[in-house]
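What you see is the complex with one protein chain gone and the rest in place.
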Amino acid sequence: MSSTKAKFEAKFSTLSHNAYGKSGIRLTKVINHGDRQELKELTANIQLEGEFENSYLQGDNSTIIATDSMRNTVYVLAAEHDLSSIESFAQHLCKHFLTKYPHVQDASVNLVEDLWLRIQAKGLAHPHAFVSAGSEKRSTHVTADREGITVHSAIENLVVAKTTESQFWGFIRDEFTTLPETHDRVMATSVEATWTYGENLDKVDFNKNYETIRQLLLEVFATHTSLAVQQTLYAMGEAALHAVSEISEINITMPNQHRIAFNLEPFGKTNKNEIFYPIDEPYGLISGTIKRGS
Amino acid sequence: MSSTKAKFEAKFSTLSHNAYGKSGIRLTKVINHGDRQELKELTANIQLEGEFENSYLQGDNSTIIATDSMRNTVYVLAAEHDLSSIESFAQHLCKHFLTKYPHVQDASVNLVEDLWLRIQAKGLAHPHAFVSAGSEKRSTHVTADREGITVHSAIENLVVAKTTESQFWGFIRDEFTTLPETHDRVMATSVEATWTYGENLDKVDFNKNYETIRQLLLEVFATHTSLAVQQTLYAMGEAALHAVSEISEINITMPNQHRIAFNLEPFGKTNKNEIFYPIDEPYGLISGTIKRGS
Amino acid sequence: MSSTKAKFEAKFSTLSHNAYGKSGIRLTKVINHGDRQELKELTANIQLEGEFENSYLQGDNSTIIATDSMRNTVYVLAAEHDLSSIESFAQHLCKHFLTKYPHVQDASVNLVEDLWLRIQAKGLAHPHAFVSAGSEKRSTHVTADREGITVHSAIENLVVAKTTESQFWGFIRDEFTTLPETHDRVMATSVEATWTYGENLDKVDFNKNYETIRQLLLEVFATHTSLAVQQTLYAMGEAALHAVSEISEINITMPNQHRIAFNLEPFGKTNKNEIFYPIDEPYGLISGTIKRGS
Partner (left out) sequence: MSSTKAKFEAKFSTLSHNAYGKSGIRLTKVINHGDRQELKELTANIQLEGEFENSYLQGDNSTIIATDSMRNTVYVLAAEHDLSSIESFAQHLCKHFLTKYPHVQDASVNLVEDLWLRIQAKGLAHPHAFVSAGSEKRSTHVTADREGITVHSAIENLVVAKTTESQFWGFIRDEFTTLPETHDRVMATSVEATWTYGENLDKVDFNKNYETIRQLLLEVFATHTSLAVQQTLYAMGEAALHAVSEISEINITMPNQHRIAFNLEPFGKTNKNEIFYPIDEPYGLISGTIKRGS
């Protein structure tokens, strides 16, 4: 066994932080209710912190839970768990790692759910056939140590656009400014919203809250007259915080997916706010965290 | 002006085919009906063939329509066109290039539409706010020369899954075979279906046909008891061909997005067809073209 | 067993084309020479055509080679084969399917190789450690039936740029033209070149030809004074055809990855052809096929 470490003077460096785990564990669970079936699909990412230094320092793996074993754990526990919500399953996984392995100090589980809709066949929701709800995801990030557990829930990649009722004016004009003011623009974004649960996790209805917040994000985006992406973001977060008393804060990120008006003047035409081209880059990236309380 | 060509003996090679154009032309059109607005978004890809040899052979660009001018053309023509269907706009673009430039022999236009749904706010479809319908696309590919025009329409990335009523058995078993037969598996795929229109293009309702075919693809996928992906594919195509008399053939591609049963036996459990893991690679890739007539 | 087919009148439609296979079969082979090892990695895509109609029409899989068996075949044959070139292994796979299964009429094998370079450690090429050569790929596409075999070889995603010696002027100026002429621009592209071998495949040194053509594509791109992407493309292809007598034609595709000059005038500065921004979309897409003979 070679050791690069031996080449250097003793203790000139230390391992100040370490973590490891398994990412990209993809799970499909079919839940059979007899006359109909449910399809649940998610990707799990697990990270553990604890007494793993000897693996880093000496290649001594005696405290290492193989990442392959973490993968097995997800499938074995999924077989027993009802997967009624990703938040409950993520908590279950965290508790498992902390309970089973005393030398694990922190467990972090992120679950990202692929969403499926039942196919409508002859006007009825089909009992076992599904169509993808697209690239929007529901996710959760649960972190736990022996003191407690924190649950974050999120919507990722909720892509929305409004074709009017968005303005942007009154910003700083200096020698670096060429952007014209506008009182009517297309506003498009891919919303990522993450909310944090407070106490009494056992009583929370995670699925209902997810539905409530998703619908509010859509409605406020649609109906808010926007003077800035920042303002719309705040209004969306405030509405979620107002509606769901169990969450203590919400963080929203809204990349501004610009639609640039195409200049029709060289062609003898006027662009009556009708013809645009989307660009992916560069994009404004706006974020804010809204907290309960004054 | 240097010329690499001069280095070689005269005429040892010829340009046997050439084509060029602009790809990735992204267009947003907002159509304002006063009380409500429509949002149309698409990406255009244009390829022209014709008398362009001198650009390749000598760098003489006198017959070259700059690809930047093609881009301008898309925006200028989009301002005038109602974009009622991508098929009609693609035909309009093809005809424009053939009419305006006598030395263009073939024009090929592919339009890929991003689909948006109106946001439901307080139970009503919002007049100017939209949520993305996801990564599924509607597209068209129109090719034209001075003899005629051909219209292909397509659905791309229609991601579907069924959790039962799919079988696969009776295939060849030889020394390369390890796959067990199954009478109950998860079947998932991303359907790509392309149909070809025949005569009388002026009378076709492209939007209605798209809706009809999309719904049929979903319904047949859901309700067909599958003995092979091939069989389900054929049934889906046949149903489309039967329902829409204006199409002469349909090509369907269905990559088999496998869900592999996770082996729970090492953990003292039985997998009652409940726990799977999806894999992206490798994947079966099945295709077929179904034509009208016996 | 249900049958959608039964719903329709007999023979109103036919299966005019079918094909299926396995895609995304990823293979790593370590070749151990004792004092040093080689690392070969590729992705295989296989498509077969033949007498498979009964699977489509009736779900009768008795002629179906499971795509899982195709996958197994790749690994089993790779264990025996030296993988000295992807072209030789692809031919071997094609011949295997045609020889073993009389009802297979056409076999098509595409192999895409990930390229690795030996790590230089203390100035020496390391015997068993490698660094990725990046996103450029070497590939081959072999098609075979019982009449013969065709070998195409390719370089994909050879990303190159030159900062001067590229011009574009003299193109059509009409009412759709806004692009200014330029006598000095940045030219960048991702070359895809595919060449076709003629007779006497047994005597071809595929690896040497690949190296020769890759180097020529780079050199001609670098040294050619370009009046059009089209002209540079032709010069690159002609040089390859001239140098390698065993190839009968070469097809090159060069998307024009534009660098747009940033307008510094609003800021009181002149852009001396120094400051640009790259855009991914839209992009000019130029292609040409150059054939031996006049």
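Letters A, B and C mark the chains as written, and numbering starts fresh at 1 in each.
Please note the rule applied: a contact is a pair of C-beta atoms (placed from the backbone, for glycine too) under 8 Å apart; a residue touches a chain by one contact, two chains touch by 3 or more.
Everything quoted here is computed from the prediction, not taken from an experiment.
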item: Residue of A:Arg146, A:Lys208, A:His242 or A:Lys272 touching the missing chain in the full complex; value: A:His242
item: Which of C:Glu51, C:Glu181, C:Glu199 or C:Glu219 contacts the chain that the document leaves out; value: C:Glu219
item: Positions on subunit C contacted by the hidden chain, ascending; value: 25-32, 37, 39, 41, 72, 75-76, 78-79, 116, 119-122, 126, 128-136, 158-165, 186, 218-219, 221-223, 259, 262, 264, 266-267, 269, 271-279
item: Contacts of subunit B with the absent chain, listed as residue ranges; value: 175-176, 178, 266-268, 279-281
item: Residue numbers in subunit A that touch the chain omitted from display; value: 1-2, 4-5, 8, 10-26, 43, 45, 47, 52, 55-73, 76, 100-101, 168-172, 174, 176-179, 220, 223-231, 233-235, 237-239, 241-242, 249, 251, 255-256, 280-294
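Everything that follows uses one rule, which is that only the chains that are shown with their structure count from here on.
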item: Interface numbering overlap (same over half, different under half) for subunit B and subunit C; value: same
item: By count of C-beta pairs in contact, the leading pair of chains; value: B-C
item: Separation of mean Cα positions, subunit B and subunit A [Å, integer]; value: 30
item: Inter-chain centre distance, subunit A versus subunit C - centres from mean C-alpha coordinates, in Å; value: 36
item: Centroid distance [mean C-alpha coordinates] between subunit C and subunit B, Å; value: 21
item: Overlap residues in subunit B, where contacts from two or more other chains coincide; value: 25-26, 72, 76
